[in-house]
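Every protein chain but one is kept in place in this view of the complex.
When the chains are written out, they are named A and B in that same order, and each has its own residue count from 1.
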Amino acid sequence: MNNDYLDPINSLHVPELADTTFAMDLLLRAKEGVRNIAVALTESASPDVRTLLRNQLMQGIAMHQEITELMINKKWFHPYELSEQYKLDQLSANNTLMIGKMNLFPVETNRKGMFDRTPDDH
Amino acid sequence: MNPIIETLTGMDALSDQVVAMDLLISAKSGIRNYAMAVTEAGTPEIKEMLTRHLVEALDMHEQISTYMTEKGWYHAWDTNEQISLDLNNINTALNLPTL
Partner (left out) sequence: MKYALHEVLEVHEMAAFKTTCLTKSKTMKGLVTDQLLKDIMQQDIDISTRQLQEYASILSNAKQ
């Protein structure tokens, strides 16, 4: 671990890290989508809205399944081995902590003084 | 049920309307529970089963809501009508004697 954001060592494995992060984000969105559509279905009464939502619900579930399988095959997600998943979680938690400790904005970023008056004064 | 027994046991308040509404609410929370469960399942066997159950719950929900709409106990299209029905139901429930 180091706190230097310019150190090239930190750019190692970034593409893989990015892929896992985006895949997890996609999985969570698919999951949220399925739940939202199911809730919407319980609130809709007109037949065409219901058939539309039902089709989308089935597509959403299939999509969720596909992403889950992809993530399991790529070993980005271990629903069956909790110890494996724990290692992965530790890894990403430590990475996040490391980024949080980096001094990403070393120079002064205060923009006070760039404008001679506040927008309301115009 | 026998009207006399109904009054004696206080069961007359438990009309078909109340039972149907209970069924509708159960179906609705069932669908939401299923949607949660489906997105947590990974094993194809469990996922397939839960998806099938979700579809059955959706059919049941649709059937009950259609039934209640036909009976005039549920006004999805007329908010004012639904509100007066709600107020009526609230008063019925509030005025029920506690056994």
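Heads up, the rule we're going with is that contacts are C-beta pairs under 8 Å (C-beta built on N, C-alpha and C of every residue); 3 or more make two chains touch, one makes a residue touch a chain.
Computed from a predicted model, the values in this text were never measured in an experiment.
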Report summary line: Where subunit B meets the left-out chain, the residues are 1, 11, 14, 16, 19-20, 22-23, 26, 29-30, 33-34, 36-37, 40-43, 45-46, 49-50, 53, 56, 60, 63-64, 67, 71
Report summary line: Per the touch rule stated above, subunit A touches the missing chain via residues 79-80, 82
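Definition applied: only the chains that are shown with their structure count from here on.
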**Report entry** Residues on subunit B engaged by subunit A in the complex (per definition of touch)
**Finding:** 27-28, 31-32, 34-36, 38-39, 42, 44, 47, 51, 54, 58, 61-62, 65, 69, 76-77
Query - subunit A residues within the subunit B interface of the complex - result: 30-31, 34-35, 37-39, 41-42, 45, 50, 54, 57-58, 61, 64-65, 68, 72, 79-80
